[in-house]
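Following this message is one structure expressed as structure tokens.
A single protein chain has been removed from this complex, and every other one stays in its place.
Letters are used for the chains, namely A and B, taken in the order the chains are written, and counting of residues starts over at 1 for each.
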Amino acid sequence: MIQMKAKVIKGARILQEAVTTQHGTDHEYTTTGLNHRKLLMWAFLGSDCMFFGSLIATYMVYYGKSKVGPFPEDLFSIPITSVSTFVLLMSSMSMVLAYAAIRKGSLKGFRVWILSTALMGMTFLAFQVFEFYEFANHEVHFDCSQVGTGNLSAFEESFQNECIEGVTTVDGIHDSDGNNLTGLTPKTNLFGTTFFTLTGFHGAHVTLGVIWLLSLFFYSFRGGVTRERDLDVDLAALYWHFVDIVWIVIFTVVYLFGVFPGFPES
Amino acid sequence: MAQNEDMSTETHLGSENHSDHPTPLTYFKVAMILSIITAIEVGIFYVEDLSYGIIPILTILSVMKFALVIMFYMHLRYDNRLFSTLFLTGLALAFLVVIALLALFQFFTPS
Partner (left out) sequence: MTTSILSRPIHPTGLWAWLTTIDHKRIGILYGVTAFIMFLSGGIEAMYIRLQLAAPEQELVSPEIYSQLFTMHGTTMIFLAIMPMGAAFFNYLIPLQIGARDVAFPRLNAFSYWTFLGGAVMLKSSWFLGGAPNAGWFGYAPITSSAYNPGHGIDFWILSLQILGIASLAAAFNFIVTIINLRAPGMSLMRMPIFTWMTFVTSILLILAFPVITVALIEVMFDRFFGTNFFNVGAGGQPLLWQHLFWVFGHPEVYILILPALGIIAEVIPTFSKKPLFGYPVVVLSGVVIGFMGWMVWSHHMFTVGLGPVANSVFAVTTMAIAVPTGVKIFNYIATMWKGSISLTTSMLYAIGFIFLFVIGGLSGVMHSSAASDAQQQDTYFIVAHLHYVLFGGSIMALGSGIYYWFPKMTGRLMDEKLGKLNFLLVFIGMNVTFFPMHFLGLDGMPRRIYTYDSDMGWNLWNAVSSVGYLILALGVLILIVNIIWSVLSGEKADGDPWDARTLEWSMSSPPPEYNFEHIPIVHGIDPYWEQKREGLSTVPISGGSGDDDSHGIHLPQPSYWPLLASLGLFVSGYGLVYLSSSIGLVVSIIGAAITMVAVYAWSFEPVNDPDEGEGH
């Protein structure tokens, strides 16, 4: 009891000295001994779980409810997305190595790793842009002899009326101005709406992360990133890893489950 | 002034202990495990005999990846439990709300 009281009084004295929050120094007195900003970051990440949870719930509730195609199995290319998933996973590793470097005081190591993290993030974004572009320009190509054999997807089958007398293959569906009518946009169907919104917001998170990482990279040349202020890196890293784990969920739920043939279709 | 110095070291006691963080080698190992799990996920995906069995397998594998990242890369394993509490509260609630919404929309009811 006396010991506790002594501790309390000591804490109070320290508190009187540590007057207010000093930006960048992590030595201020706090009740729990934990840093304000780090607590804020974790609370934010918990809150962001609800954000992505709501988006994922929307995607799943509308899964298989689209009235017209294209459907996930017409578009997704698991090998390509696996590569971009792998890139994002590896960026998490280089992020953590950047953090480990700055904690050892190695500014050079920090710069190498944080730049490679940002580059991998940009690679991931490039994949995403490519994917969105591909989906928006998706065309149907099939041999009319395949109609009714079960080799065509439901979306392709829906164009069997194109196979009129004298037409042996269908090479894309276009309107009179030559516009492709079989691409996926946010307006096309529920799948397009929910897919682009969910992955788009993830992409926006990645973009913000890349900006943050690059800011730290450039700030390090002005002496802004030091061993004493490794927390600045830690916070960016936490955010970056969070973006990565959200993608782990999206990859499984949207991509792998999305083209899984055993699932009920619309 | 000397007294001051003394106290600032005191305050440091409470903050996170920096010594027990994992080494870069650990980070590398974790990355390898993550890669292998991803490879298994993609590989399993092409095994058609599994049918619906793919769902629990993929779910478990993803949860493992998720857990590895938050435990090691986000060093929740080495950090104060308050951080885990804050994050896992949001995560658990998000999970439950998603499940509840899916149930309410008959996602789990075979049509």
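Just so we're on the same page, a contact is a pair of C-beta atoms (placed from the backbone, for glycine too) under 8 Å apart; a residue touches a chain by one contact, two chains touch by 3 or more.
On a predicted model such as this, the values are computed, not experimentally measured, just so you know.
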{"item": "Candidate in contact with the missing chain, chosen from A:L39, A:V83 or A:I173", "value": "A:L39"}
{"item": "Touching the absent chain when the full complex is considered, from A:Y62, A:F86 or A:F127", "value": "A:Y62"}
{"item": "Chain not shown, touching residues in chain B", "value": "82, 86, 89-90, 93, 96-97, 101, 104-105"}
{"item": "Touching residues on chain A - with respect to the absent chain", "value": "8-9, 11-12, 15-16, 19-24, 30-32, 34, 36, 39-40, 43-44, 46-48, 50-51, 53-55, 57-58, 61-62, 65-68, 186-187, 189-190, 192-194, 197, 215, 224"}
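Everything that follows uses one rule, which is that only the chains that are shown with their structure count from here on.
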{"item": "Centroid spacing, where centroids are CA-atom means, of chain A and chain B in whole angstrom", "value": "15"}
{"item": "Chain B partner contacts - residues on chain A that touch it in the complex", "value": "10, 13-14, 17-18, 26-30, 32-35, 38-39, 42-43, 45-50, 52-54, 56-57, 60-61, 63, 78-79, 82, 85-86, 89-90, 92-93, 95-97, 100, 103, 237-238, 241-242, 244-245, 248-249, 251-252, 256-257, 260-262, 264"}
{"item": "Touching residues (chain side chain B, partner chain A) in the complex", "value": "4, 7-8, 10-16, 18, 21, 23-24, 27-28, 30-31, 34-35, 38, 41-42, 45, 48, 51-52, 54-55, 58-59, 61-62, 65-66, 69-70, 72-74, 80, 82-83, 86-91, 93-95, 97-98, 101-102, 105, 107, 110-111"}
